[in-house]
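A short write-up of the structure that comes next.
Every protein chain except one is present and positioned as in the full complex.
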Amino acid sequence: MIPAQTSEKLTRVFTLLFVLVFFAYLFGPLIVMGMSAFNTSSFPRISPWDCFTVEWFDVLVNDTDLMTGLKNSVTIAVGVVIFAVPLGLAGALMLTQVSSRLRPWYYTIVISPILIPGVVLGISTLVFWDRMGRMFNAGYDSFFYDGIFLTIVGQSTFVAAYAMLIFISRLQRFDSVQEEAALDLGATHVQTFRKILLPFLKPAIGSACVLGFLASFENYNTTIFTIVSQSTLTTVLASKVRYGINPSISALAVIIIALTLIGAVYFEILKRREEKYERDVERLIKAGGTDRASKASLLTNPAMIIATAIFIAGFGTVYFAGTIGVDECKAVIQEQKALETKRKVEEFKKKRMFKNAAPAIQPETNNSSAPEAEGKQEDSGSYNNIFAPTNLEKQIGGGASEEEQSSGTGSSNNLFAPENLNEQAGTNN
Amino acid sequence: MKAYWKAFFLKNGVSISAYLLISIMIWLGMLIMLPQFFMFDFSFRFNLPPAELGGPKDVYTMSHYKYMVFGSEQASDSYNVVDVWVFVRTIVTAICVTIFDLALCYPIAYYLAHVARGGWARLMVIALIIPYWVNELLRAFAFKIMLGTSGIINDFMMWAGVIDQPIEFVLENYALYAGLGYAFILLMIFPIYNAIESLDRNQIEAARDLGSPWWRIHKRIVIPYAKPGITSGCTMVFMLTAGALAAPQILGGPSSLWYTQIIYQWFNQGNNWQRGSAYAVFLLFSTIVIVLLAMKAFKVKLGEVSR
Partner (left out) sequence: MSADVQLDNVWIRFGDFVAARDINIHIQDGEFFSFLGSSGCGKTTILRAVSGFSEPSEGRVLIGGKDMAGIGPNKRPTALIFQNLALFPLMKVWENITFSLEVAGVGKAERKKKADELLDLIALSGQGEKMPNELSGGQKQRVAIARALCAEPDVLLLDEPLSALDLKLRQHMRTELRAIQQRVGITFIYITHDQGEALTMSDNVAVMSQGKIEQVADGTTVYDSPETSFVASFVGENNLFEGKVSEVSEGYAIVDTPSGRLRARNAKHNGEYQLKTGDDAFLFIRPESLKFADGGSYDNQIKANVLQHEFEGSFWQVFFNVQGARRTIKLSMVNDGGSVGHEKGSEAQLGFSADKAVATPVGMLADET
C-alpha cells in the first residue's frame, strides 16, 4: 500500500498536472492565434516563423467588408441595449408581482430564450416578421425585412433574459420598505421609481448594458439568419474564415484579447478600490465623529497608472517596431524559398528518373484525393487573398507560393510531389 | 380577478403598471411566443412563391417532415439517408461532447471550489473567463490554425518524429470535435462550481476522517450535492452543441455536415424557408425531449435546474 503521505502528494501532483494541461487546452489556441498575427506568412501560422510584422493590422483596418460589418455590429448592439434592458427590467419586476402559482410558468417562458438554440430564435424572428410584413403588404425595402431591425429584435429576445437575471439578482438585495417610505412621504409612484429604485439598480443597469452589448456584438447563430442581406462583424468574419484566410483575422483576435485584458485589469482595480472604501467606512463608524471615508482618486492610484503605462507601452512598441526591418526580413525569406524551390526541382527530377526506372513502386496515391481537397481549400484561400505578397507570384504562374503551405516536409500538398505533378498537369491542361 | 388588477394598478401606480404590462406583452408575446408559433405554423406550409401565398394552395401539409425522414420522391433510397444520418451524428456528437466536457470540467470546478486558495482562485476564475470574451468564431478559427495540416500541432509531431504525414485533423472532423469540446467549457464549469462551492467543506473532511477513499467521497457526497449544477451545465452544453453553427461552419471539413448547417442551407441556398422551419422545429423538439429524458433517467427534477 502506498503510505498516505505519498498518495496525497501523488494526488496533488496529478491534480496540478491536470489543471496545467487544462489551461494549456484553454489558452493554447488563443496564444497560437495571437502570435500568428505577427507573422508575415500569408496563411496564419507560427511555424515556420517568417518575419515579425504588424502589417496585418493595417490590412485589418483597410478591409471595407470588415469595417462595414463592424459599424453594423455596433449599431445593432446599441439598439439591442436600448431595447432589451428595459424589457429585462420589466421582466424582473413582474416576477416579484406574479402570483406564486403562475410564477414557475412565467419564469420558464422568460428563461427559454437562453436555452432555445440561437438558430431557432433567428429563424422564428425571420418567419414572424415575414408573415407580419405580408399581412401589411409591405415591400422588401420596409423595416419588416431590414436586417438591422430584425437582428435587433431577434437578439433582444435573449439579451433581455440575461438582463432580467442580472436585475433579479440585484433586486433580491433591495429592501422594498424603502418604496413604502417614499410613498408615505408623499412621492408619486413614478417619483419613487426614479428616485429610489433606479439609483439602487444603477450598477445592475450598467452590468446589463455591458453584458447586453457584448452578447449582441459577438452573436452569430441568431444573427446569421436575421441579418438577411446585410452583414455584421461576426458574419463577415465567418465568411472570411471559411473562404479567405489571412492573419488580419488573427490581428483582430489580438485586439479583442488585448481589450479584454485591459478591461479585466481595470475591473480588478476598481473592485479593490470599492472594497477598501467599505472597510474605511466601517472603521469610521466605529470611531464616531464627523470624519468621512472617501474613495481614492483613480488618477493617482498606482496600480492604475502602472497598468495604463504598460498598455500604452505595449501598443506603442507594436506600432513602431512593426515598421522596422520587415522588408529586409521578407527579402531574406524570399531568397530562402527560392533556393528551396530550386532544390526541390532538382530532387524531383532525380526522383522522376528513378520512377521511370521502377514503375512497380507505387507511392501513396490513395492519400492524394483527401488531402488534395484540403490543399485545394487552402489553395482557394490564398487565391482569394490578394494582399498576401506571395500571391503575386502565383498569379504570374510561379509555383513558389505552394511552398508556403507545405513547409517543405514532403507532404502530399506539395505540388512537386511525384503524384501531384501528373494531376496538376492534367488540370492545368 | 378584477380585484387582482385593481390591486396591481394601485400598488404600482398607473404609469409604472403600463410600462410593466406593455413590456411583458412585447417581450413574452411578440418576441418569444408568437415567433415560435409562427415558425411552427410555417413548417406545415408549402413553399409557395409570394404571389400564391394566402391563396388556395396555401394549406397545411406534412410534406417537409416527410421529406426529412423519407427524402424526395425521386431519390433512389427509400429514406433520407443523408439528412437522417447528419441528424444522428449531430446528436451523438453533442452527447459525447457533453460527456467529455463534464469529465474535463468537474475536476476543475471541484479544484476551484475547494482546493484553490483565495487569491489564486480568483485568478483562476479570471483566467477561465478571458478566453470566452473572445468571439466564438475566432476561437474556432484558432483551432483551425493550430490543427491545420501545416499547423503547429502537426509540425511539432512531425518534428518530434511521432508521425511522418500530417494528420488531417480538419478532414477527419477531429478539429471539429476538439473545437466543440472547447467552445462551451465555461458553461459547464460555472454551474458545477456554484453548486460545489456551497457544499460545506466539513462534510468532505468528515468523510476523509472516517477513512473514505477520494472516489467514494465524490460518488456519495459531492456529486449528489452538485447534481443540479451538473444538470444545468450538461443541459446547456448539449443544447448549445447540438445547435452550434459557428464551429461547424469554420472547423467542419467538406465531408462533415452539422444539422444546423442543413437548416441554414434551406434558408440560404435552397430558398425553402418552410422546410428550414420544419427542420428547426424538429431540432428544437428533439433536443428538449432528449434533455427531459436524460433528466428523468438521472432522476433530476425540473425545479432544481432553474436555480
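Going in written order, the chains are labelled A and B, and every chain counts its residues from 1.
Simple rule for what comes next: a residue touches a chain if its C-beta (ideal position, glycine included) is under 8 Å from a C-beta of that chain, and two chains touch if they have at least 3 such contacts.
Please read all numbers here as calculations on a predicted model, not as lab measurements.
Given that one chain is not shown, what are the shown chains it touches?
A
Sort through A:Leu183, A:Ala307 or A:Cys329 and give me the one touching the missing partner chain.
With A:Leu183, A:Ala307 or A:Cys329 as choices, the missing chain is touched by A:Leu183.
Among A:Val61, A:Val281 or A:Val332, choose the residue that contacts the chain missing from this document, as touch is defined above.
Checking each option in A:Val61, A:Val281 or A:Val332, the one touching the absent chain turns out to be A:Val281.
Consider the whole complex, including the chain that is not shown, and state which of A:Val59, A:Ile116, A:Leu165 or A:Ile196 touches that chain.
Per the contact definition at the top, the residue touching the missing chain is A:Ile196.
Just the residue numbers, please: which parts of chain A touch the chain that's not shown?
Its contact residues with the unshown chain are 175, 177-178, 180-188, 191, 195-196, 199-200, 281, 284-285, 288, 290, 292-293.
As a working rule, only the chains that are shown with their structure count from here on.
From the mean C-alpha coordinate of chain A to that of chain B, what's the distance rounded to whole Å?
18
Which positions of chain B touch chain A when the two form their complex?
My answer: residues 4, 8, 11-16, 19-20, 23-24, 26-28, 31-36, 38-39, 42, 50, 53-54, 104, 107-108, 111, 115, 126-131, 133-146, 148-152, 155-156, 158, 165-166, 168, 170-171, 182, 185, 214, 235-236, 239-240, 242-246, 249-250, 253-254, 260, 263-264, 267, 273, 276-277, 280-281, 283-284, 287, 303, 306.
Okay, in this complex, where on chain A does chain B touch?
11, 15, 18-19, 22-23, 25-30, 32-33, 36, 43-47, 86-87, 89-91, 93-94, 97, 99, 104, 107-113, 115-121, 123-128, 130-131, 134, 153, 156-157, 160, 188-190, 192-193, 214, 218, 220-221, 224-225, 234, 237-238, 241-242, 245, 249-250, 252-253, 256-257, 260-261, 263-264, 268, 367, 370-371, 373-375, 377-378, 405-407, 409, 411-413
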